[in-house]
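In this view, the complex is presented without one of its protein chains, the others remaining in place.
Our next item is chain A:
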Amino acid sequence: MRTTASINAASNLNMPALSPTMTEGTISSWKVKEGDAFSAGDVLLEIETDKAHMDVEAQDDGIVAKIMVKLPGVSIYPSAFMQLLKKLLSPQVEAGTKVVQVGSRIGVLAEQGDDLGSLELPSEDSPGPGPQSAGTQSAKKDTASPAPEDRPAQVESSAKSTPDTSHKHAAPKTPHTSSPSVVHLLRTHGIAKDDISRIPTTGPKGRLLKGDVLAFLGKIQKNWPKELESRINKSEKLDLSNIKIAAPKKKAEAPKKVEKVELPKNTEVKLEISFSEVLKVQSKLQAALGVHLPLSSFIAKATTKANKNLPRSLLPPSTSELFDEILGLPPASPKTTRGSFIPQITVLPSGPFTSSAPPELDIIDILAGTTLTTSAKKTPPPTMGITATGPNIISLVVPAIEEERAKVFLERFKGYLEKDAGSLIL
């Protein structure tokens, strides 16, 4: 916190910039009093900036000689009346206590051992508020006058190569270096130096933009750069004024509909069958050859035979069929195919012949909560197995589109077993 002026025993304590972007700060509180000694690292005062509260540490040992900017109403002006009085008496000090610019004096520090009574206060090193930014100073200098000594080489070198473009940095309105596209445009159209200063600029801080040059040249509409500028200016800041708070979400939502899933519908095809013919053949065989051929082998044989040469299935072709097609093998017969039905045989003591029973209550119906009227009429539970004497029921559960095919199969199956049982022996 010391000034470089080594002649002065006392040095000014200026408002420090505690962050690169800080330009001003408010003193929250002094942690030391006038006359206090402090050592390096001690907190002298607390500063509040637009971003944070920060402590100012002493860099070196010393004594507080004088505090220039005090807190209003805390340490020295206890009453509101006194504050008002103070405001009236010295408005500039009052203004200073509110917000202190970086670099302006807030106190004087002396070295340890100095006599505060006889101490000569140094003059303020920063005349007037405002950061003593070297950068801004030089920038100001650049803006004020194009500083001939700053640019001679640039102008000279470009003058050597292309004399008519030496003006490009000299436009008084544009202290900035123009962008390459602008420089290029100016050069290709040979715009004179005087004309450049007459081009209205719309860029930030009066920068000459490509659009400005194009408008000047008449290549685009004259008002377009202005429009663009106003549009950019408008969208520079996010306008949140028209935002409304959304209404709370409705709690009561309609109960979810149970979606019906379309399952492939199956139908059952039934046919009554009698095994009396088969049994006759079986006993004949037993008598003639002494061989007992079980009923199941008759059924198996009949199934195999009935499956042959069925009408073509309406179902999508199976993988083996597709494979055969790829291999180029012709189907055995284009009209008919081999089926793969396996009939279910149940004993039904009574009941008429039914080709297709109404669909039974399935899981979808239960989920949907719909009751089928037919479900009320319960058929007696069928018993598995075969009875030799009474009628049996052969049934098939197949997809709906296969129904016709299944019927053909069952008719044939029945035919083999009832009328042509003898052929099943071989």
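In this section, a contact is a pair of C-beta atoms (placed from the backbone, for glycine too) under 8 Å apart; a residue touches a chain by one contact, two chains touch by 3 or more; residues count from 1.
One rule holds for everything that comes next: contacts and distances are computed from a predicted model.
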Message: Just to verify: the chain that's not displayed, which of "DNA repair protein XRCC2", "Fanconi anemia group C protein homolog", "Pyruvate dehydrogenase E1 component subunit alpha" or "Large ribosomal subunit protein uL29m" does UniProt list as its protein name?
response: "Pyruvate dehydrogenase E1 component subunit alpha"
- prompt: If the hidden chain were put back, which of A:18, A:99 or A:220 would touch it?
  reply: A:18
Full-complex contact with the absent chain, from A:183, A:228 or A:279: A:183
- line: Given A:103, A:203 or A:225, the residue that touches the chain left out of view is A:103
Field: Interface with the undisplayed chain - residues on chain A
entry: 1-6, 14, 16-20, 39-43, 54-55, 59-60, 102-103, 131-135, 138, 149-154, 156-158, 160-162, 165, 168, 180, 183-184, 187
